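Take a look at the structure below.
Missing here is one protein chain; the remaining ones are kept as they sit in the complex.
After this line comes subunit A, so read on.
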Amino acid sequence: MPSNVSAPATGERRHRRSLAGHIERVLPRLVVAPSLAVALFFVYGYMLWTFLLSLTNSRMLPQYDFVGFAQYARLFANERWHVAATNLVVFGGLFIVSCLVIGLLLAIFLDQRIRQEGALRTVYLYPMALSLIVTGVVWRWLLNPGLGIQAMVRGWGFEDFTFNWLVDSDMAIYTLVIAAVWQASGFVMALFLAGLRSIDDSLFQAAALDGASLPRIYMRIVLPSLRPVVFSAVMILAHIAIKSFDLVMALTGGGPGYATDLPATFMYAHTFTRGQIGLGSASAIMMLCGVLAILVPYLYSELRGQRNG
């Protein structure tokens, strides 16, 4: 009977198909699983471990005598932490504002249909391609009073010229701002340029007919419509500022003294070189809180925007 002959064959085929289907379903998960496990362990696991350590009395090596929030109390009584936190506010504020202003101006100038716009855009974007370590080293040489700008201008004959911010403990923090702005403003420019390109030309014509001057057009019409771009730029710059570590290490090493300490360098110094793992962990958790305070509203608004769009 034909039906009898074919029955086992279809059964086998069905079995094979279900095996293939099973592999098809499981394979993506299998492939993703290792990286997910690694991410879970190294990111969230260590986050948790750091938090636990911040509650202990650990010094050179981790140990588990829980002392509650005593390390946080020590942290906020620590003068160096206050310097680091103040520096972050000064550095972050100046860095974000300068990047926005310079990036916006560059974008507006580049948007005036100039020649060689593509080449210039690349020139301004290149600093972003460098690692912050390289930026730090280059600016350390440039700002070194005996080697860089001061030495050059004095060499021209201006013997009284002084530009020694790098070794001046009151001004050293501003050298960080200079280097960081140099690195990031091209990127902000690219963001703004994309925003400017999306603005209809006839808006400019309509405003010109309405009698608005070009600066007025930018202030009253263009900038308000770039608000989402400003928002994203601030978010990106803010987290660059909070994470800043390599730039400080390469440019000033946190010095003179601890005048240019940022929370990241504070954490590194205490955790790994000064045998204060508990205190260092507490500062790391405070940084995490800072990042979350910025990131959570950002993600919230982004996701809400997606739902609306």
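Criterion: a contact is a pair of C-beta atoms (placed from the backbone, for glycine too) under 8 Å apart; a residue touches a chain by one contact, two chains touch by 3 or more; residues count from 1.
Here is the rule we go by: contacts and distances are computed from a predicted model.
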item: Protein name as given in UniProt for the chain not displayed, "nitrile hydratase", "Monovalent cation/H+ antiporter subunit D family protein", "ABC transporter ATP-binding protein" or "Protein FixB electron transfer flavoprotein alpha chain"; value: "ABC transporter ATP-binding protein"
item: Touching residue (missing chain; options A:Val67, A:Val167 or A:Ala212); value: A:Ala212
item: Residue among A:Arg17, A:His82, A:Arg220 or A:Arg274 touching the omitted chain; value: A:Arg220
item: For subunit A, residues in touch with the removed chain; value: 200, 202-203, 205-212, 216, 220-221, 224-225, 227
